[in-house]
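Excluded from the complex is one protein chain; the other protein chains are retained at their positions.
Each chain gets a letter, A, B, C and D, in the order it is written, and its residues are counted from 1.
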Amino acid sequence: MSEIVKTEPFVMNIGPQHPSTHGVFRVKVTVDGEQITDAEMVIGYLHRSMEKLAEERTYTQNIPFTDRTDYLSSMSNNLGYCLAVEKLGGLSVPARGQAIRVIMAELQRLASHCMGAGAFANDTGAWQTPVMWFNRERERILDIFEMTSGARLTCNYMRIGGVAFELRSGFEEAVRNLLPRLQQTIADGQELLAENEIFIARARDVAVVSPETAIGASLTGPMLRGSGVAWDIRKADPYSGYEKYDFQIPIGYKGDAYDRFTVRLEEMRQSIKIVEQALDDLPGGPHSTEVPLAFRPPAGEAYARIESPRGELGYYLISDGGPSPFRFHIRPPSLINLSVLKEMTVGASVADAIIALGSVDIVVGEIDR
Amino acid sequence: MSGFGITVAFWILAALTLASAGGVMASRNLIHAVLFLIVAFLGVSGFFILLSADFLAMAQIIIYVGAISVLILFAIVLTPRAERDNSETSMVLPALLLGTTLAAVLLFVLYDANWNVTNVEPGLSAEVLGSALLSVWVLPFELASVLLTAALVGALMIVRRQEDEEGDSAS
Amino acid sequence: MTLTLEHFLTVSILLFAMGLVIALSKRNSIGILMGVELMLNAVNLVLITFARFGESTMSITGHAFVAFIITVAAAEAAVALALVISVYRTRGTIEVDRLKLLRF
Amino acid sequence: MSTRWWSSTEFAEFLSKLVPDSISRVEENACYLVPEKLVEAMMALRDDADSNFVHLTNLCAADYWDKFEVIYHIQSLEKNCIASVKVEVLDRENPVLPSVTSVWHGAWLQECEAYDLYGIRFENHPNLTRILLWEGYPGWPLRKDFLTMPGGLQPGLNEFAGTAAKPEPPVHTVE
Partner (left out) sequence: MLSFLATDHWYDLRDLANLYRVVLEGLDHIFPTGLVYVLTALLGFIAFFVVFVLPSQLYVGVYGERRLIGRMQARQGPNRVGPLGLLQPVADAIKLLQKEALTPRSADRLIMWAAPVLFVAPAILIFAVIPFGPRMVFADIPVSLMYFLAISSLPVIASFMAGWSSNNKYSLFGAMRIVAMSISYEIPLVLGLLAVSVLSGTMSLQGMVYWQQDIPTWMILIQPIAFAVYFIGVSAELNRTPTDIAEAESEIVAGYLTEYSGMRWGLFYGMDIAYALGASAFAATIFFGGWSLFGLEQWVPPWLIFILKTYLFYFVFIWTRGTLPRLRIDQLMSFAWKFLLPIALINLLVVAVERLIWTSNDLPDAIVWAFGAVNIVLMVGIVFIWAKVFKYDPKKRPTKPRLVNEPGGYRPVDLEQGGPSL
């Protein structure tokens, strides 16, 4: 329509109260007809100044903060923070603790990708059904978290030097019962969404990010892998014993929204593989090393990073030898993945912009911190 | 033609049609004017039903209400907000004068003339109309289809964004 | 009470006059187009009325005429609105008293 | 196989060959660059085939009471190596640094964040605005002297290795 008739350009707010912004996130778009000519994101509605607050608390007290940044993958956040502190203090984690951490992080990745894939399908207009199907399985994973740590969403399970508690009896059986169900759900998602004609028509060739742009814009995680760049911290810089497990990196073909979706589905399959391997040879021994509650690492700095469900989650800590960090910085993958929002949306229609935003899979708690 | 229902329907329709035509004239907002126009179209199609022209009544609704009014709405929305008032030019008084005079003359003719009127239902139906269109009126029928094609192509040509148009308007 | 030819013709005459006033007095070209559409409707009503009440054996002629008028009106509206949009694009207005390119 | 961290001496040796006079000093943790030569050095590091630092992983600032530091973690995906680069900003009143958005587009939002929370202005940044806080927010919250707690306590600890002169904390008086 806008090809034929020049309409008034007008500014439209997508968010902060909008069904598809996944939180209080706002994009100010200038629209010409249905076509977007400019997009500017407005964030900060959920800013809680965690980096400042963390400078007041001891290293152990800061673990609950990390739950609340990316509230859909609290286990991964705990893990990243604990790795950074351990690197700072030169601590080592017993083998059992490392394996438990891997199991938890991969289950968390499954839960988070369930949410991401379901919400993306919702953005394409599949009205609530995929999101409910994926959420059903996510709930089962959260049941396992509740069984282990007592909490479902903000688990606070990892500790400096290991994990908080030993696994409950029946944990292994519960996870082993869950994994086939998850396989089935992923197969359903593959069959009913990834091979659905309408879904393909909507998601393919939309929000294309070329590999050069993706690397230059510091993208990580499924965004980078969707563009065909083979980069996964678990492979490139293994932590917590990931080098022991056999898994592969899924990468996309073209870097469009469809590639990101299929990469997420494939990552879920790989995660199931990792969890199975970790369960198969779960070592015995202690789950944690003894670390004093007011832990004082020596003065210095450390940057530790993990592959969180959304990308590279880095924690940069500076210690002055005191009981609380001198500087506590989170490298938020959700925020930095949004660097290409303008490239993805300008020139597209409003409907495609929603798809582009959904394919980034943002969590506003992590963007704003 | 007589009957309680038909008479009531006629008066309701007459009031509705004329009032909404007046609304088209009086309303200041162009969108309101179009909505009044739609009501007037519906009223006229009601008259068609009263006059036993079922097929044409339905065609009237489909084409006038479903297509032409929607086109007008589209054109209004595609032109910006400043253009949406429906005020009159300075010609309003002469136009009113002319309209009143014309109505008076025609009404005089109507009531003065001696019409050859029958009150028998002619029994026209869609089948009769269809066969008439394809036998007696087949040439105009084909011409109308040619006209529609020409109008389609012409409308497309007019609104097509031409490359040399910028040069034209600049000169 | 019996409805006669005069009832329907009166309505259509009034409708026609109103359409004429609208078409002559409106400033906006789309408003003028609406007036023209009203006049066409009034004419249709006249034709249908005579087809119903007239004595002719060929009373289907009225219906056929109305069918043609509706067809032509659709074409006319499409072309007119295309013109309006085209004029708006080149001149920036569709008010008839500000379009003076062809006026002496 | 894991990511190789470039030591600061190795990095300094490499960079001094690539862009001379771009290094101000070398410490154990990282190599400090000269702000004037920052963009040139980063551009060379990105484009050189031996370093190939195409990916800006992390950019953040830190406040050391008397100076700011901006820390860049840059990495190469092909060679799987990472290096930490720092720049000092000594002027607390009007901290200015050249922006590296021309080198990596991904620095855009991270520099905005550093500006928002520390007040470090990045020159030649395409659109340097506060992103987490609103325009006109008083002060720069992550600076160490932003708030004083009741009782004269301050955020962070009062001693830091390597800081000789520390500005006297303003005394908070309770009416």
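Just so we're on the same page, contacts are C-beta pairs under 8 Å (C-beta built on N, C-alpha and C of every residue); 3 or more make two chains touch, one makes a residue touch a chain.
Everything numeric in this text was worked out from a predicted model, so none of it was measured.
Chemist: Please work out which displayed chains the absent chain touches and list them by label.
Modeler: Among the chains that are shown, those touched by the missing chain are A, B, D.
Chemist: Where the complex has a chain not shown, which of A:175, A:194 or A:318 is the residue touching it?
Modeler: Once the missing chain is taken into account, the touching residue is A:194.
Chemist: Where the complex has a chain not shown, which of A:179, A:282 or A:350 is the residue touching it?
Modeler: For the chain that is not drawn, the touching residue is A:350.
Chemist: Which candidate, A:25, A:81, A:133 or A:157, sits in contact with the chain we can't see?
Modeler: Within the whole complex, the residue contacting the unshown chain is A:133.
Chemist: Residue by residue, what part of chain D touches the chain that was omitted?
Modeler: Touching the chain left out of view, chain D contributes residues 54, 77-78, 80.
Chemist: For chain B, which residues touch the unseen chain?
Modeler: 3-5, 29, 31-32, 35, 38, 54-55, 58-59, 61-62, 65-67, 69-71, 73-74, 77, 125-126
Chemist: If the missing chain were put back, which residues of chain A would it touch?
Modeler: Interface residues of chain A facing the absent chain: 1, 10, 12, 18-20, 34, 121-129, 132-133, 136, 190, 192-202, 204-205, 211-212, 215, 225-232, 235-236, 248-254, 259, 262-263, 266, 349-352, 354.
Quick note on the criterion: only the chains that are shown with their structure count from here on.
Chemist: Just curious, how far off is chain D from chain A if you go by their C-alpha centres, in Å?
Modeler: Measuring from centre to centre gives 26 Å for this pair.
Chemist: In whole angstrom, what separates the CA-based centres of chain A and chain C?
Modeler: Computed from C-alpha means, the inter-chain centre distance equals 63 Å.
Chemist: Give the residues of chain B that touch two or more other chains, as numbers and ranges in rising order.
Modeler: 78, 159
Chemist: Which positions in chain C touch two or more other chains at once?
Modeler: Correct list: 85.
Chemist: If you look only at chain C, which of its residues touch chain B in the complex?
Modeler: 1-11, 13-22, 24-28, 30-31, 33-35, 37-38, 41, 44-45, 48-49, 51-55, 59-61, 63-64, 66-68, 70-79, 81-86, 88, 90, 93-97
Chemist: Under the definition above, what is the set of chain D residues touching chain A in their complex?
Modeler: Chain D residues touching chain A: 1-3, 29, 54-58, 60, 62-63, 71, 73, 77, 80, 84, 104-110, 113, 117, 131-134, 141-142, 146, 155-157, 159-161.
Chemist: Which residues of chain A touch chain D in the complex?
Modeler: By the definition above, chain A touches chain D via 43-44, 47, 49, 51-52, 55-56, 213, 215-219, 229, 231, 235-238, 243, 299-301, 303, 305, 312, 314, 316, 318, 320-322, 324, 326-327, 329, 331, 335-336, 338-340, 368-369.
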